[in-house]
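A short worksheet on the structure shown next.
Rather than the whole complex, this shows some of its chains in their spots.
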Amino acid sequence: MQRYTVNTQKRRELRDVTALVESAITASDIQTGIAVVYSPHTTAALTVNENWDLHVVDDFLLYAEQAVPRGMVGFQHAEGNSDSHILVSLIGPSVALIVDDGRLALGQWQGVFLAEFDGPRTRELWVMISPGT
Amino acid sequence: MQRYTVNTQKRRELRDVTALVESAITASDIQTGIAVVYSPHTTAALTVNENWDLHVVDDFLLYAEQAVPRGMVGFQHAEGNSDSHILVSLIGPSVALIVDDGRLALGQWQGVFLAEFDGPRTRELWVMISPGT
C-alpha cells in the first residue's frame, strides 16, 4: 500500500490527486490491473470528474451546499459536521480505477479528486493495486 | 482491459449492460476475482440495481430530475450540464463487482447499468478483472 499526504485549504474542496495516483501506479510496476484509491477519513471522499473546466467543481460544491446543508433540524452528532459524514457516504470512501499499459486509464476529461468536506486538514490517501487481465 | 461501445438514446437513461460485463468475464477466462466496470466519461456513471421491473429505473430517473435539476441558480459551467457531472459523482464512475465460478456474481434481481446523464451519445465501457480468492 502506498500512502500520500494531501493538505486541504478549505472546509469543502475538491483536490485533483491524479498525479499522486499515477505515481503510485508507476512505483508499483504493474502494467495491467485494478487500482483502489482510498480515503481513511470519515469526512473526506474520493471521486472522478472533469478536471478541465474548474466551474464543474464549483458547481458540484454549490449543489452539495444546498443538498446537504451544514445544519439540519434534528442532527445530533456533537461535532456539528454530520453534513461531511453524509457527503462521504454519498460520494464514496474510495474509487476503483483501471491500470492499462502501465498507466492510469482515464477518459480525456477525467481527473481523480479527493473530496474534502470538513477541512482544512492534513489528509492521507492510500493506493493499492492488484494485477489483472 | 476490454472496451465496449454503448449508444444511448435519451438525455438521461439507464442502460442495462449486464451482458457486456458477462462477456468480458468469459473472455478473461478468470474463474474467481474482482471486476471493475468503468465509465471514461464525466457525464455517465455506473450502477447496479433492479433490472426486472423497469419502473424502478423510471422512478430513479424521476428522483434524479427533481434532486439535481438541469439548471440551478449559480451554476457557472458554460456547457449547461453541471447536473450531469454532479450525478456522476453521486452515483460513481465505476462499480466493483465479484466474479465467482467463472461468472458475474449478481443477486437475483440485479443488473449492471450505464447511467447516461447527458445523452444521447456514443459511450465507452471499460472492464478490468483481477484474479482473487
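For the reader, a short list of remarks on this structure follows.
Labels for the chains are A and B, by order of writing; each one numbers its residues from 1.
Just so it is clear, a residue touches a chain if its C-beta (ideal position, glycine included) is under 8 Å from a C-beta of that chain, and two chains touch if they have at least 3 such contacts.
Only a predicted model underlies this, so the values are computations on that prediction, with no experimental measurement involved.
Sequence-identical chains make up the whole complex; the displayed set comprises 2, and the total in this structure is 3 copies.
We adopt the following convention: only the chains that are shown with their structure count from here on.
To overlay chain A on chain B by their CA atoms, one rotates by 120 degrees, a value rounded to a multiple of 5.
Chain B has its Cα centroid 19 Å from the Cα centroid of chain A.
Against chain A, the residues of chain B that register as touching in their complex are 1, 28-30, 33-34, 36, 38-42, 67-68, 72, 74-79, 82, 85-86, 88-90, 92-96, 124, 126, 128-132. Within the complex, the chain A residues that touch chain B are 32-34, 47-50, 53, 55-56, 58-60, 62-63, 66-67, 90-92, 95-100, 105-110, 115, 130-133.
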